[in-house]
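Here the complex is missing one protein chain, while the rest keep their positions.
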């Protein structure tokens, strides 16, 4: 089967990002490299109009304010009305009460298509942090257990990223083992991944398929970049290059997936 | 005649940017590479003071808010009083009502020295979108026609960028054919160009000359960078290097201009 990256590049979906100030530039450049078209807009006066003309919407709370969360909810509801997929990136949930409550407020008011976070963020969002041990230095079993528990609570398709990434929906669970540790040394690689997942959701109604293809594509690009550059500054640039260069055939060859149900 | 880039590098004008959050870093680094000095400030409490000490002011509505537009108008009026040139970059005008109205509000309250946008933005700003066909996959004729119609309505010198760039003022029209498609794969290259035009306006009272020299310099730097790097991550870095490296003599040799009146 053809990898969805080819479809993204053909359709060039417009991705509306309400995201944090740290990663805006990297996210926009990353989406261009993927073959999508980024737009950033967060004023309450325009987010509904922008979200409804977009192919996907990303809500990322990395540098949240009260006003921004209000705008996210306006945008999210407008996206829901228009059938535009919504990805939530609950950056730093658990670190402060305001973050946790804001993410939960979004989930309550907006129908989110998919949540992308690391194990700690997902555990905190689902309120299962006390039931899962060793989230940080977590074993594979822990991540699978966390995925099951968190999905049970949140009832939203989840992408939990770490050394191994897990995609979970009602009937499917896929693990993706591609990627490289240097991704953790560049700020915004998680945030950009959420935007890339949004781009893949714009070209496929199957959330698990879209997220899995986004993960394998993203991971293989990182592996290729790490083959070329071993330090974080140069790696960041090589990674943007690879996001642009790597094709679906290469990703299909190198992808490492494990499906269970 | 010596290219104005030499004068910019000698005078190192201070460029006050009220710009969008996506491109702030790239704009500041780009202006440093050009040889100018960037300053970013958007609080209503200080924008007037900052604009009046600057050599040029850039108003870019890419991630506008109501408060930011208010600050832009304060800064713009202060710049007008002090004789500081003002460049407007109407990012995304036409995409939402709020953007279109905000750009028009700025034009009504501030005397803008020059507007820089792509064909779609300029057409929407001038309200001539229905009269020009094929703006996106536009032919040269369309762009020239758009320039004439938009200038007639707006009565402000315009820089319309695309495959071919057009500078238009009351009595002059210049087309610049330098540049490279990779510029469209890096976020903020249009926004940085607006800031670079502002830097050139700081060293010349002739708007058409300043904009034309800014365009040829910028385009040649992009061509040189694309000779070195073919992917967007590396191209972005090579482009910053070339903005710093390319000299006026080289630009004069490589520039491709067509003048009409």
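First chain written, first letter: the chains are A and B, and each begins at residue 1.
By definition in this document, contacts are C-beta pairs under 8 Å (C-beta built on N, C-alpha and C of every residue); 3 or more make two chains touch, one makes a residue touch a chain.
Here the structure is a predicted model, which means the values were calculated and not measured.
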Listed residues A:16, A:42 or A:99, member touching the removed chain: A:99
Chain not shown, touching residues in subunit B: 21, 24-25, 28-29, 32-33, 38-43, 45-46, 49-50, 53, 236-241, 244-245
Contact footprint on subunit A, counting only the chain that is left out: 20-26, 62-66, 92, 95-99, 185-188, 231-234, 236-237
